[in-house]
Structure formats: structure tokens, C-alpha cells
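Note that one protein chain of the assembly has been removed; the remaining protein chains are unaltered in position.
In this document, chain identifiers A and B correspond to the written order of the chains, with residue numbering beginning at 1 in each.
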Amino acid sequence: MSPLGKRFKLVDDFNQAENHDYHLLPSRFAGLDDGRYLLSNEVGEYLVVDRSQLESYVKKAVDQDSDFYHDLKSKHFLFDDDSNVAIDLLALKYRTKALRTSQFTSLHLFVVTLRCDYTCQYCQVSRQTDDKHAFDMSEETARKALALVFRSPSPAIKIEFQGGEPLLNFNLIQYVVSEAKKLNETHKRDLQFVITSNLSFLDDTVLAFCQEHGIHLSTSLDGNEALHNSNRPRPGKNSYEITVKGIKNAQRFLGRDKIGALMTTTEKSLSQVRSIIDTYLEHNLDCIFLRPLSPYGFAVKNHQTQKYDIDRWFEFYKEGLDYILEINRQGHHFVEVYTQIILTKLLSPFNTGYVDLQSPSGAAIAAIVYNYDGDVYASDEARMLAEMGDRKFRLGSVHTDSYEDIWLSDVLLDTLESSLSESAPMCHDCGFLPYCGTDPVYHYATQQDVVGHKAFSGFCAKNMKIFKHVIKLLEDPDTKKILTNWVR
Amino acid sequence: MTKHELSFDVRVFSLETIKRALYRYQDKCSFDIQLRDSDIVIAFESSIEDMADRIKREVLDQDLRDTISKQTANVRQLILANAFSNTGLIG
Partner (left out) sequence: MMIRLSAKDNAALSAMTHEEPLIAKITVNPNLPNGLRSQSVLIIHEPAAIPDGFGLVLLAFDGEIANAPVNTVRLSNDIRYLKENDVIKFYPAGCKINVLYRKEANVNTFLLTERCNSFCIMCSQPPRDIDDSYLVDDILEALPLIHPETPEIGFSGGETTLIGNDSFTRLIQAAKNHLPNTSLHILSNGRNFNNLDLAIKVSRVQHQDLMIGIPLYADYSQLHDFIVQADGAFDETIRGILNLKRCQVPVEIRVVIHQENYHRLPRLAEFITRNLLFVDHVALMGLEMIGFAKSNQQALWIDPYDYRHELQDAVETMAKAGMKVSIYNTPFCVVPEAIRCHAVKSISDWKNDYLDECSKCSAKQQCGGFFSWNLSKPSLHIQPL
């Protein structure tokens, strides 16, 4: 390249870094695969580096004319005397990320009844009974819970109706929606409703109601007919038929974006991920959440089986994700939700509101549960744990406790503080920390300790595997194109 | 199960660094740590073939981690202080 005219100085003249020295900015790393590492900074920007690059970075031996140096500088892993605006920008980015936490609870789960027409084995909470009084939420309880909902400072509020089968207490749902809307006339939040239902009772009245109030539906679909029916037994042995019909009706009357499905992975699912995904495609669903085996099955198992389960589940996830990528390559947009959450954390400056991948823990901060009897729990898992006899994460009751009693309770504050990943052993200097979270209820259930020893943690093992896998997938330009389209 | 012994020079590696490295492998084996002269000696049993190499590498990694956190402690405080002073700009 021929040089510039004489009046111009050369690029070397603009390096103000004295003695070619630089300063490290806060960063962490984790092994990625043989000899390679993921290097990430406080706000989640990352580089994949090899061992010698990592060492030369930390030992301040990187050549200042190299692209590697410029990458480290541009992504705020270091700064030199040529420029210190990195500090301002990092502070700003940190603030943007923290915003999500400061907005506080935005997801409020109302367990409107424990009654259910299904008899799923893995379900810890449902009851088969007609006794409405014993297991339904009353209007009084709902009213008190709503008062707490609107104490939350979050500008967006989502109320999710759960069960049991919530449509068995449809009257109360109607009551809560109309009361919430009334309250919102003064509070003016961005208010949304979701009903999580098996759709058995999705009739025209319910559909009309959902349409009128823009309510979203969420259901369970575990896979093909045989798998779904065996996972979700109900007296007529026709749960698949009912669910699929409900999905179709909801799509037709409410719109495709108003109905989503979730799957639960069981032993039987593990060998049939492609068929599960095909079922989702057949029913015009545009995403799937390949969820791990229920952790509350793990609670009773020992560490080795837990790890074994994680390995098998990961193969299931990987095979599924490969298949989904293939579907996208064929020009059909179809998303795996857990991967999408992780991609959003990896590739955008924002945090996601996903409860399980947050630090401080999303428990009670991002989501909170009001049980049918008015008891308040830090998360849905906390409620299930209570059903199994351990009320450790019960925060109080809408009948006896105030907003302050609940959100400033010792249980909650201790849990939040002690489970901060930034202070947890292994997590605090793990390269995946910006994308990971802390799951105190899970760790308590499996290790009787809210922090948990991460070397023994199924949560850690699972997430590490997924992070590594997704980061490696992003190295292929064509796959990256598909995956960046998933980022929200 | 094979018995292994590894020693690290205390003038090069701190006890903290070594403990942090071993913490990551506690699901694989249990460790016995002793101080002999100017060496930190760790003894363990494992059937995993390259366990000793993995531990050595982990100690080196942990040493780099400790360097990073020591050298960036101040600037980290500065960034946090900056982040939560009200700038009125949210990205």
C-alpha cells in the first residue's frame, strides 16, 4: 500500500500507550474444549482464545499491533494510555444489564386451584377431587394477592394462572382479570395474562374471554400421541387428542402467537427428540423448549446418577438442536427456547428475564408464586418443594403478611445474598458467569445448601455443556446466521 | 485407583490458588494437602488417567485467574461506582 501524503502522520504515531503497556479490565475465563478458552468480561462480551493467547493477555505480552490486541481493546478486556473511555462504556453497559434486576418482580403466578383432571405421575401438586373448597383459591385470597402484585415497582406485570388445571376455577380467573384491569386503570402498567392449561376445558366461553382480554395460553405437549399419552394419563386416555384440538382452536380463534406449548422431558422422551420436534412442527408451533428432566426427581438421587442423567439429557438436547438447525437451514424459522435465552445473553447487551439464569437469583425478584391458600413462595419449584414437605422457601401469606414482610423476609434476603454467583466458589471466576445464574431452590433441594458445590451440581454441569456447545456452534458462519436470528 | 502426588513451589503458587483449583475436582477425588519445606504437596487417588495433568493445568489456570482478579479489583470498583452514579442514560 502506498503511503499517505507527507502532511499526514502514520498510524504508529497515534499509539499513546507508554512502553506499549496496558491494564487489564475485569474478566473471567473457562475451558471451552481442548486447549481453547472462553474469555468473557463483566458485561458478557467474549472472545474464544487459545492457551497461549490467554497467557499472553494476562501477562501483558500481547503485541499492540496485532488484531488480537485490538479485539481485546475493542471488546473491553484491556485499556491502555491511548484511551480510557472503556471505563465509561463498561459502566454504562453494566447499568443496562442491571436494569432488569432493579425493575423487580414482573411475573406473578396465581395457583388458582390444585384440582386437575389428569393423573401425571411426576406431578407433585395436583389433586383429584371435586371438593372445590379445599383446593381452590378464593376471591378474598386473590384480592389480597392482587394488592401485592401492584406493589411491585416493575413497569411490566405478567399474571400467570397455574394449577392443577386452572380452568377448573375459571370463575376466579375471570374475577382476577377484571379486578386487575380495574386496579391497572390507576397503576397503568403494561399488564399481560397467561393461562397455563391442559386445554381440556377450553370451550367457546373461555376462548371468547381470552380474545376479549388478549390472554395468552400455554399448554403442555410432550411429543407424539403415544409419548404424550403415557406421560400425561387422564381417564379417557385421550390427552393428546384433547391437547392438539385445543391448540388448533386457540390458533384459529386467538392467533398463532397467542398459544405456546411446553414439554416435559421424561426417560421415555430421551430417545425420540426428532419425533417430538416433528409433533411441534405438525401443529404449527414455532418454538420448542427442550427442558431437562424435572430436577425434583433428582432430589432423591445421588450425584452420580444425577450426572449421568445430565449427560443423557445433553445428548437429547444436542440431537434436537441439530435437527432444529437443519429445519432452519431448509428455510423454516423454528426456535429452541433455552438456546434462544442463552444466545440473547451472549449476543446482546441486554439481560433476559429468564428466572433460572439470573444472579441474584430470579426467585421472588423476577417471579413469585401465590398459592391457592394464600401462601407466597419464591418460585414454582419452591412451592413444589413445600408440597414435598419442605417449606424452606415459603415467604409468608397474603392473609397475615404485608408486602414488606414478604419481600424483606429473612428467607428471601438470605437466599438472594448467599446465592449471588459473583461470590459463589467456582462461579465467581467462571467465564460463563455473565450468561449463567444461580438456582438456590435447586441447589437446596439437591445439596441442602442454597449455594451448592458446583462441581457436584447438575445445574452447573448442564449449563456449562450448553454454553460450550452454543459458543462452538456460533463459530460456523452459516449456523451463526441462523442463531443470530433467534436473538430477541 | 492409582496414587498420585503433586508438588507446587510456594514461592510460585499460593495455597489459596491451589485450593481453588482442587475445589473444581472434588467430585472426582478427595485431596490431602501438606506443606513440605517450600513445597505444597497434594496427594490423591484416582482412576482417571490424566488426572494429574488436569490438576496441574487447573492450578496454572487458577493462577491466571488470581492475577486477573488482583489486578482488576480497583478498576472494577471504579466501573461499579460509575454505573450506579446517575448518568441518565440507559442503553
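To be clear about the criterion, contacts are C-beta pairs under 8 Å (C-beta built on N, C-alpha and C of every residue); 3 or more make two chains touch, one makes a residue touch a chain.
None of these values were measured; they are calculated from a predicted model.
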Handout entry: Option from A:Gln128, A:Asn238, A:Gln448 or A:Asn485 whose C-beta touches the chain left out
Key = A:Asn485
Practice task
In the full complex, which bits of subunit A touch the chain not displayed? Write them out.
Solution key: 1-5, 7-11, 13-16, 43, 45, 70-71, 73-75, 82-85, 88-89, 92-93, 348-349, 481, 484-485, 487
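By our rule, only the chains that are shown with their structure count from here on.
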Fill in the blank from the handout: CA centroids of subunit A and subunit B: separation to the nearest Å works out as 30
Fill in the blank from the handout: subunit A partner, complex, touching residues on subunit B are 20, 23-28, 61, 64-65, 67-69, 71-72, 75-76, 78-80, 82-84, 87, 89-91
Practice task
Using the touch rule from the top, collect the residues of subunit A that touch subunit B in their complex.
Solution key: 23-29, 31, 42, 54-55, 58-59, 87-88, 90-96, 98-99, 303, 307, 349, 425-426, 429, 453, 455-456
